[in-house]
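Removed from the display is one protein chain of the complex; every other protein chain stays in position.
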Amino acid sequence: MGMTGPGPLHIAVIGPGHATVEECVAAEEVGRRIGEAGAVVVCGGLGGVMEAACRGAKSVGGTTVGILPGADRSAANDHVGIAVATGMGEARNVIVVATADAVVAVGGEFGTLSEIALALRAGKAVIGLHSWDLSRRGAPVDGVVPATSAEEAVTVALERAGAS
Amino acid sequence: MGMTGPGPLHIAVIGPGHATVEECVAAEEVGRRIGEAGAVVVCGGLGGVMEAACRGAKSVGGTTVGILPGADRSAANDHVGIAVATGMGEARNVIVVATADAVVAVGGEFGTLSEIALALRAGKAVIGLHSWDLSRRGAPVDGVVPATSAEEAVTVALERAGAS
Amino acid sequence: MGMTGPGPLHIAVIGPGHATVEECVAAEEVGRRIGEAGAVVVCGGLGGVMEAACRGAKSVGGTTVGILPGADRSAANDHVGIAVATGMGEARNVIVVATADAVVAVGGEFGTLSEIALALRAGKAVIGLHSWDLSRRGAPVDGVVPATSAEEAVTVALERAGAS
Partner (left out) sequence: MGMTGPGPLHIAVIGPGHATVEECVAAEEVGRRIGEAGAVVVCGGLGGVMEAACRGAKSVGGTTVGILPGADRSAANDHVGIAVATGMGEARNVIVVATADAVVAVGGEFGTLSEIALALRAGKAVIGLHSWDLSRRGAPVDGVVPATSAEEAVTVALERAGAS
């Protein structure tokens, strides 16, 4: 689709700021595997899944970008390498998605669902780990590609990002 | 929740810009009933469900607001009374939701789903007519209140908006 | 330039939320004259110059639109007819400008200057009453059209808006 920007692939990791231990373990592995592949982790910059993904990527020397809702860069978690302060609240979700070549959703509340929907609208692949299932008028809607492990999620995300 | 602004209730009507005849008929009735109740129709300002809802509201002298993705007000459909040009693309979905006291979704593609998710995240009621069903990890998630008619959708939306 | 939207002209009135009595008197007359001309007042929805302009327009039955920085419509001043809640902070200035066919600046702090600059960048006329003068490298820059009265400011703004 010609959306891929210069340099390494960018994979968004999205999920709740207040996450379960299981979600954080999965997100950390997702981030680590993205970093090992030489791709950039893009996220919302705060805690929970976002922080775990950044920690994972940083543990292998990866690059992490946090797109924050507030106007103060210091709200970023400690594993964000580049913090972008938007001051635009939930509208920053649009930027997380626009900056990514593909998206991995780990768990997720309604904010995560908004990012999933925005990514699908933009024609970007969304891989889900324990995340949302979509149906409309009672029929399932293809959209989120389910994965059963962090390894599978990242493998598929990188494939789809490169193909996009 | 103290979110209700001054004056009349504001109800967002969201749905696809390219809609089926059935969806447009439903959206027009939704708009008409909102207008009859003295509430304001808020929408994305373009065609399909958005246009039908505005046409319905205007047919009874109602007020219609279109929050456009582009920077040119003239892109609004002919039944938008107040057109707001954002120039922010999909981020205008955040504004549609923030401006509403409750949301009625008629049908819907992924853009509509993003608005549903943003509204639920903001704690606002979403009433669905032939719209999305949400589930996570295989279990249904309360969120979109299903309605079986335009009349029911508007009645519930107004109740929830007033109670919010 | 084909930017003019459907229906009446839209004139933004911009200026500080904490304004002097002189600025408020001028802004109220600006709003009143816009309303008398059948045009819509667009503003940032808060106090000071914004509130005075809305009060003036409402006093003659005019239409007023407030584009708010916060996510709560109830922050609008009492004379805003249509309040749009953006939740995007200063980025709402971009929307005020995009929605207007021409801009009248009354006084103004740095926020007002950002709106003046955005309007000039978009090729829209800006009329200034006791507002900013622009120069670059020591030389004046044509941009803000100075007016010496509210009457002159509105007359020029309507002319330029119609011509744009």
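Per-chain numbering from 1; labels A, B and C assigned in written order.
The rule is simple: contacts are C-beta pairs under 8 Å (C-beta built on N, C-alpha and C of every residue); 3 or more make two chains touch, one makes a residue touch a chain.
What you are looking at is a predicted structure, and each value in this text was computed from that prediction instead of being measured.
Q: Touch as defined at the start, partner being the missing chain; which of A:A85, A:L113 or A:A150 qualifies?
A: Touches the omitted chain: A:A85.
Q: Pick from C:V60, C:L134 or C:V156: which residue touches the chain that isn't shown?
A: Residue touching the absent chain, from the options given: C:L134.
Q: What chain B residues would touch the chain not displayed?
A: 71, 87-91
Q: Take the complete complex as the reference. Which residues in chain C touch the chain that isn't displayed?
A: 88-91, 94, 108-111, 113-114, 116-118, 120-122, 130-138, 143
Q: Given the full complex, what residues of chain A touch the hidden partner chain?
A: Within chain A, the residues that touch the unshown chain are 2-7, 10, 40, 63, 65, 67, 71-74, 76, 78, 80-88, 91, 94-95, 98-99, 122.
Here is the rule we use: only the chains that are shown with their structure count from here on.
Q: Are the interface residues of chain B and chain C largely the same numbers on each copy, more than half shared, or largely different?
A: same
Q: So how far apart, in whole Å, are chain B and chain C when each is placed at the average of its C-alpha atoms?
A: Distance between chain centres: 28 Å.
Q: Which residues of chain C are in contact with two or more other chains?
A: 71, 87-88, 91
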